[in-house]
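My questions all concern the structure below.
Heads up, one of the protein chains got dropped from this complex, but the rest are sitting where they should.
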Amino acid sequence: MTSARPKIATCSLAGCFGCHMSLLDIDEKLFELVERVEFDRSPLTDIKRCGPCDIGIVEGGVCNAENVHVLKEFRKNCRILVATGACAITGGIPSWRNNVDLWDCFQEVYHYGLGLEGGQIPNDPELPLPFDKVHPINEVVRVDYFLPGCPPPAEAIWKFLSDLIAGREPKLDQAMLRYD
Amino acid sequence: MTEMTNTFTLDGKEIPFREGETIMAAATAAGVYIPHLCHRPGFKPHGSCKLCTVNIDGRPSAACTHLAAAGMRVESETEALNADRRALTQMLFVEGNHICPSCEKSGNCQLQAVAYHLGMSTPHFTHFYPARDVDASHPDVLLDRNRCILCELCVRASRDVDGKNVFGIGGRGIRSRLIVNAASGRLADTGLAVTDRAVAVCPTGALLRKRDGFSVPIGERRYDRHTISDVTTETEEERPRHD
Partner (left out) sequence: MPDMSSPENSCDLPGIVARWGGDAANLVQILREVQEACGTIPPEAVDPLARLLNVPRVRIESTASFYAFFHTGPGCAYTLLFSDNIIDHMAGKAGLKQYVCEKLWVEPGKRSEDGLVYVGDTADIGLADQAPALLVNGHAVPSLDKTRLDLIAELIRARKPLAEWPPMLFEIPDQIRKAGPLTGEAFAPGAALRRTLARGAEATLAELETSNLRGRGGAGFKTAIKWASCRNAASGARYVVCNADEGEPGTFKDRVLLNSHADLVFEGMTVCARVIGARRGFLYLRGEYKNLFEKLQTVLARRRETGLLGESILGEAGFDFDIEIHLGAGAYICGEESALIESLEGKPGKPRNRPPFPDRRGYRDQPTVLNNVETFACAAKIAEQGGAWFAAIGTPQSTGSKLMSVSGDCRRPGVYEYPFGVTARQVLIDCGAENAYAVQVSGPSGMCISFREFDRRLCFEDLASAGAFMVFSRQRDMFEVARNFTHFFAHESCGFCTPCRVGTSLLRNIMDKLAAGKGSVYDMNEMQRIMHILRGMAHCGLGHTAANPVVQTMEKFPDAYEKRLKKLDFEPAFDLDGALATARLITGRDDAWAHLADD
């Protein structure tokens, strides 16, 4: 780590922000955290673009084109990238859609769903275009560390971050390792 | 007793065995855990998951099928073997659709527990996301092939214990799949009963008793309380929790 306070960026791709909530669950240690690090792009800061950072925390899998742009921005700017939570690591709950045909899915949602009449499939360029399947982030960029859990327990996040901030190889004991 | 005077060493520890006993059986009897998924005490050794691969006098072999012999030197808990076992576990994860957060078996699942034991933090390999069928036709049992690891424990249990032959493996290679003994292909049309050993023996959430999900709170599930390496709990999960 640099002598200045390490910079951390976080984001949620195809996720539910549950991992971010779990981060907030470190409770009083949050005070310690904000003293020891500086937050760059993150839902916590509302900074929209990621600058050069030490640690990038990515929650959620990759389900659309916009996710790729954000993920690549993180990879480019973050020295260490951490896939955080089940979705970032396996695709998670959103990947249940992976064996539903995208055509069928759109038809159901915009054409045939209950109460729909004359529905149109939206084609606004502002809307992120979905992939055929949802993927874990390590299938799109190189990932340095994986912090599993749905969400990872607050203690696990704290342990992981403390190790990284201190320049140690992050290590979870078996009790903190969980996939649900 | 003279029959137990034979021993071999497992990671330097003397393990007694009876003639005709496998390395796995002898190790389990001595309270030593060797990671495994397709093996279960009391069932015919199968040797397909390969998680129990050990080095026997320097050569790799499956502990669940390899017979113990006097004086053999067996290595199991080595960094290298556990790394390879982790890779095998990762292969099993990417081969199916194992989404722990939405699985009723989570916390009681052996695939998950072995992965914890081996310190797996990611499935690592590129996911296959195969299209696999879920069969909810049976009134009391759910068959979710997304979670099947092809260990054939249900096949063996139904054939050898229940005497029913409800299950089999169809196809080959990466397209292998669990099939059921009915022209309709539906579990409801087989002779399966919820009390069959075939249901209880499933190490993952591929075969589940219906209306039983999430009945044990997080923190009290089997592998919340014990690690899978605690060999004395091996057959405990087959005991029905209700009725």
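So that you can tell them apart, the chains are marked A and B in the order they are listed, and the count of residues begins at 1 in each.
Definition applied: a contact is a pair of C-beta atoms (placed from the backbone, for glycine too) under 8 Å apart; a residue touches a chain by one contact, two chains touch by 3 or more.
Predicted, not measured: the structure shown is a model, and the values here were computed from it.
Undergrad: Would you indicate which residue among A:30, A:44 or A:141 is in contact with the undisplayed chain?
TA: Spelled out, the listed residue whose C-beta touches the missing chain is A:141.
Undergrad: Per the definition of touch given earlier, which of B:78, B:126, B:195 or B:232 contacts the omitted chain?
TA: Among B:78, B:126, B:195 or B:232, only B:126 touches the chain that is not shown.
Undergrad: Out of A:47, A:65, A:116 or A:166, point to the residue that touches the absent chain in the complete complex.
TA: Within the whole complex, the residue contacting the unshown chain is A:65.
Undergrad: Tell me, which residues in chain A touch the chain that this view leaves out?
TA: For chain A, the residues touching the absent chain are 65-66, 68, 72, 102-103, 106, 121-123, 125-126, 128-133, 135, 139-142.
Undergrad: Could you pull out which residues of chain B are in touch with the chain that's been left out?
TA: Touch set of chain B with respect to the missing chain: 45, 47-51, 53, 60, 62, 65, 67, 84, 87-88, 91-92, 94-95, 125-126, 128, 149-150, 165-176, 179-183.
What we mean here is this: only the chains that are shown with their structure count from here on.
Undergrad: How many angstrom lie between the CA centroids of chain A and chain B, rounded to a whole number?
TA: Roughly 32 Å, centre to centre.
Undergrad: Okay, in this complex, where on chain A does chain B touch?
TA: Residues in contact with chain B: 83, 86, 89-93, 95-96, 98-99, 133, 135-136, 138-139, 143, 145-148, 150, 172, 174, 177-180.
Undergrad: Can you list the residues on chain B that touch chain A in the complex?
TA: It is residues 93, 97-103, 106-107, 112, 115-117, 119, 121-124, 126-127, 129-132, 218, 227 of chain B that touch chain A.
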